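The complex appears here minus one protein chain, its other protein chains still in place.
Moving on, here comes chain A:
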Amino acid sequence: MIVVSLVLAGFAAVTLWWTMHAWRTPETLASTRFAAPDGEHRLTFSLLVPARHEQAVLEHTVQRLLESTHEGFEIIVIVGHDDPETAEVAHRVAATAPGRILVVTDTNEQKNKPRALNTALPYCRGDVVGVFDAEDQVHPQLLEHVDHAFRSTDADVVQGGVQLINFHSSWYSLHNCLEYFFWFRSRLHLHARKGFIPLGGNTVFVRTDVLRAANGWDGTCLAEDCDLGVRLSSRGAKVVVAYDSAIVTKEETPGTLTSLLKQRTRWNQGFLQVYRKGEWRRLPEFGQRMLARYTLTQPFLQAFSGIVIPIGIAIAIWAQLPVFVALITFVPVIPMAANLVFQTVGLRDFGLQYGLRTRWHHYARLILGAFPYALVLAVAALRAVWREYTGKRNWELTAHTGAHLTDQPVKAESGVAA
């Protein structure tokens, strides 16, 4: 009992430590932002937008991409041969900007995002390949910043920030938004620094030659983004992460709890697949391998502790354990509760950075929803394990409604990108 509690407390403390990476000192926070661009456009971009049954949001996304202030980019929209509605939208938009937009048809029988991306890879002519989802809201100045980031840091990969915005939609969307906030604002920077990074699914930019040398994406993996990051880090690619609330790519949370559960199951299962593939074992340093092991199994550890800690406390209270032992079972709660305190501060910060009003009931949702949300994550983790071991590896797509497309003005966090 004591050992389990202390181990769980250790895990929770390490996770908290890493989650708070960016805010450790004012200097680390400053270093997580994009440096001010020099206004020069020297790289060319091929922006991949895979779209599947997303005719409702695709046009808006591509139009936003066309507003980019960068001069050298092409957009490649990938549609399925069995999806005429989206293809129709894609071709119509492509006709408005001939030369800028290319539509590629994916004829794979089994459709998923990595296969779609691989279909488009031979058509890419830019120096850098960027990936966006069909529902993304991309800032026009993003490419300029990324261009500068590639040149000034000599990076092979640049991961830009992605942020879920619609925290007001439901109780779980608030937690989902904060998860993204802490992940892209803070945790990914630590991974980039340590040389092991599971990349995000979009707003990720890779030098085309590096991507081709790595044979593109893994068409069988449910978390192709994570997998690509792991393979590139294992080969020693330099990854730079930059987050700037002003030019972050905005997304929406899944519309229903079920779709959130499915999405999370897919990610967790993907992490599990990446873990089992074992590419991370090729990382040169022991510390990196431990970080990889820990990160890839974290959803499951989290699920485990989310269930075990309350049980332990219940036993401590009802089973009349010695007071000392009972006190120890409460130790893992310390980092978890601290996490909640930091999330409260994070919610305030999030609201300030995105110019969104955070009201008292949002904070109430944050506190009250913490445990139910942990339960949802735990269920997703268990579901992922179950699906992986029963061999169900198909792609459960998340539907998008466009809840984030409300064009609210964004307050710049730093003067850099105003």
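Basically, a contact is a pair of C-beta atoms (placed from the backbone, for glycine too) under 8 Å apart; a residue touches a chain by one contact, two chains touch by 3 or more; residues count from 1.
The working rule: contacts and distances are computed from a predicted model.
Taking the options "Protein-methionine-sulfoxide reductase heme-binding subunit MsrQ", "Arginine ABC transporter permease protein ArtM", "ArnT-like N-terminal domain-containing protein" or "Sarcosine oxidase, gamma subunit family" in turn, only "ArnT-like N-terminal domain-containing protein" matches the UniProt protein name of the chain that is not displayed. In the complete complex, the residue from A:Arg24, A:Arg92 or A:His361 that touches the missing chain is A:Arg24. In the complete complex, the hidden chain is touched by one of A:Glu40, A:Glu67, A:Glu85 or A:Asp209, namely A:Glu40. Here one chain is not drawn; of A:His60, A:Lys111 or A:Arg151, the residue touching it is A:Arg151.
Where chain A meets the omitted chain, the residues involved are 17, 20, 23-27, 29-31, 35, 38, 40-42, 44, 71-74, 94, 98-100, 102-103, 123, 125-126, 151-154, 316-317, 323, 326-327, 330, 333-334, 337-338, 341-342, 344-345, 348-349.
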